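The block underneath contains the structure these notes are about, expressed in structure tokens.
One chain of protein is taken out of this complex; the other chains stay put.
A and B are the chain letters, set down in written order, and residue numbers restart from 1 in every chain.
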Amino acid sequence: MDILTALMSTLLDQLQKPTLSFLLGGMVLAAIGSKFEIPDPVYKFIIVLLLLKVGLSGGIAMREADLAALAVPAFCAALAGILIVLLGTRTLARWRGVRPVDGMATAGLFGAVSASTLAAGMTMLDAEGIAYEGFIGALYPFMDIAALVTAILLARVAAVRRAPAASGNGSGTATLSLGSGDGDAPARLEPGLMRGILTDTLRSPAISALLLGIVLGLFARPETVYHDFYKPLFHGLLSILMLIMGMEAWARLSELRKVAHAYVLYGLTAPLVHGCLGFALGLAAHHLTGFSAGGVVLLSVMAASSSDISGPPTLRGALPEANPSAYVGASTGLGTPVAILSIPLFIALAERLIGF
Amino acid sequence: MDILTALMSTLLDQLQKPTLSFLLGGMVLAAIGSKFEIPDPVYKFIIVLLLLKVGLSGGIAMREADLAALAVPAFCAALAGILIVLLGTRTLARWRGVRPVDGMATAGLFGAVSASTLAAGMTMLDAEGIAYEGFIGALYPFMDIAALVTAILLARVAAVRRAPAASGNGSGTATLSLGSGDGDAPARLEPGLMRGILTDTLRSPAISALLLGIVLGLFARPETVYHDFYKPLFHGLLSILMLIMGMEAWARLSELRKVAHAYVLYGLTAPLVHGCLGFALGLAAHHLTGFSAGGVVLLSVMAASSSDISGPPTLRGALPEANPSAYVGASTGLGTPVAILSIPLFIALAERLIGF
Partner (left out) sequence: MDILTALMSTLLDQLQKPTLSFLLGGMVLAAIGSKFEIPDPVYKFIIVLLLLKVGLSGGIAMREADLAALAVPAFCAALAGILIVLLGTRTLARWRGVRPVDGMATAGLFGAVSASTLAAGMTMLDAEGIAYEGFIGALYPFMDIAALVTAILLARVAAVRRAPAASGNGSGTATLSLGSGDGDAPARLEPGLMRGILTDTLRSPAISALLLGIVLGLFARPETVYHDFYKPLFHGLLSILMLIMGMEAWARLSELRKVAHAYVLYGLTAPLVHGCLGFALGLAAHHLTGFSAGGVVLLSVMAASSSDISGPPTLRGALPEANPSAYVGASTGLGTPVAILSIPLFIALAERLIGF
């Protein structure tokens, strides 16, 4: 009962934060039939700016980190991101009535990382005087991008399998090889087709912008322009995107009527499962390279968290057909409060299994 | 003569401020036939950002105020905003040759509040050591929004009355009930029609954005995104809007040739009349709830001032058919200098009638 009160209070906090409150605001606008709109060219530009920023911050963090010390934890982080999405693809995305693309997008968000949940974890460790590596912030993009790219690739592969004649992205070869693909027993994808999907994904505006940002962050010195422009504009532009997504989420809310319980169940349990997965991978890194107990806790927190920042623009840009009511609702509305509340659990687990 | 010098000097100050100087710049561009333009999608987005900011700041101010102490003065402020617009509708908007929509838009701006004029009033009171309530800043949105919404509603009602077949906003029912409406002896509006206009106004992009901002400011916690994004961008985006309005103002200046004297007369006298109206309402609040003498002065200053910030984007978004040469010219060009110069008058009035 106490847990429930805490959950409700954390949920209320979330609801008042810009991300979710602007999403709700957009839903209200749609509900009253407002003619409010963000013009399409501006919307596309906002997506570009958001993803460049996400990429730049990831690239800069990677460049500044000690790559040798980072290697094993980074591999574990990326692996966690991929495994979380694969798990979601086998569970939520196969649920009867759940649209696969919605399930995969949701799994992508749950695989991606919430910077604010991570910051909450760091604050708790700091308060208890538990040490962790300085490079933890640089692990973030590995899990984040691995999860999002995996989700997008899987969703595109699934789309080609299901609707071979409407591959949409102009990869003409895709239509030839897949006459027999059908949902439950998917045809094996030819390597050429897979390459086509990879290329299409790489060339899509959203992924191009994200990767461009990473490359520039890694190899150039964009710090000034990052700190003076991309970073300060980020949350504001995200609030605008949330209005747009809220309006669309309202229009598509009815699609979810029959499967809401699936998303609620996933939103409440997935953070715990993912956190334990992250803990296991962190424990492996601890035994392999002496990754600190505090670091293991934070890797669990990253895995438990679901993205409220980098995820929505990426998915919205790369998978416009996915229903934001599903993925933003489940992740920001349920996943994030649960993840924040489960942080003490991972601290206790680390104390028991590793010791500080 | 001294007054005239002071008026000219204040006017020159106004002309050099970004608001009016960018408006003049836009007029010069139009005058030389420049091909300069702000693309329409960007213009629409600018309006949205400006109105979200105006709404957010109003909502946050209301939330932070002590609502019990605020109630009576806030009611007086809103009443002042509405009365000023009604007065303008009966005077300026009925002047022979003045287009009613232009007259109502102008009255709306004169009913709305100029933050900088209010700040000038506070500075003068501070300099003389006269106390006033801390919640004065929260009165601003009540007068501001009451005046603008009243003006927009009245202009829309007038438009439906005048041109029943061209109600424009897609409220299909509006065209049915008003076959006999004509200018001077208006038909009574059916309740259903009035509801249609209210709904249309509420759903219009400009009013939606404004109200959304207020609701988010009241019930969410948008402070971070407000201070990092909406507030810093505001004046810059307003300067761009002023360029656009200046170009249009130039193109439509000739419409005003025959009625310029009406606007000059209104711009010079209305601030004094409105200030006295505000003073009377403040005096009532003083006797009812002990509203301070300094507060009464500031309510007068708010009533005397005319909006240079929230008003132009709201009117431009909600009443695109109104001529900005008329309303921005009269308010920013004449109303604001006169209002600033009349502040000492209200201080003297309060000293005489209430005492500090």
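Note that contacts are C-beta pairs under 8 Å (C-beta built on N, C-alpha and C of every residue); 3 or more make two chains touch, one makes a residue touch a chain.
Because the structure is a prediction, the values reported are computed rather than measured.
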Given A:91, A:114, A:208 or A:239, the one touching the chain that is not displayed: A:208
Residue among B:10, B:199 or B:239 that touches the chain left out of view: B:239
Candidates B:9, B:34 or B:224 - the one touching the absent chain: B:34
Hidden partner interface residues of chain B, rising order: 15-18, 21-22, 25, 28-29, 32-42, 232-233, 235-237, 239-240, 243
Chain not shown, touching residues in chain A: 39-42, 44-45, 48-49, 202-205, 208-209, 212, 215-216, 219-222, 224-225, 228-230, 232-233
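One rule holds for everything that comes next: only the chains that are shown with their structure count from here on.
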Intercentroid distance (Cα basis), chain B paired with chain A, Å: 44
